[in-house]
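Here the complex is missing a single protein chain, while all its other protein chains stay put.
Showing chain A:
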Amino acid sequence: MSTAMNFSSKSFRPRAPDKGSFPLDHFGECKAFKEKFMKCLKDNSYDNSMCRLQSKDYLECRMDNQLMAKEPLEKLGFKDLMDKPSQENKEAKP
């Protein structure tokens, strides 16, 4: 961490994460989703905005496998992605 001892410079203070720590995925249950996400990142030159759907899928997998506390996805910042699945469903139906 920061070792600067001078008074004027602001030192970095690590903060605990808001929702705590991820339990480790020892059995690789969500590895497939992670691979999809990483592939998407590589294809889109590591632009996060393009791969938000995959990250949402990964987090949903974690929640399903008891590797993450269940939270409504809006609270995780996926509010804009919530409309898309319903739209996709509507498109897929007809």
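FYI, contacts are C-beta pairs under 8 Å (C-beta built on N, C-alpha and C of every residue); 3 or more make two chains touch, one makes a residue touch a chain; residues count from 1.
Here, contacts and distances are computed from a predicted model.
Student: Given the choices "alanine transaminase", "Rab-like protein 3", "Cytochrome c oxidase assembly protein COX11, mitochondrial" or "Cardiotrophin-1 isoform X9", state the protein name listed in UniProt for the chain not shown.
Tutor: "Cytochrome c oxidase assembly protein COX11, mitochondrial"
Student: So that we can see where the missing chain sits, which residues of chain A does it touch?
Tutor: Residues of chain A in touch with the missing chain: 1-2, 9-22, 24-26, 28, 31, 34, 37-38, 41, 45-49, 52, 55, 58-59, 68-69, 74-79.
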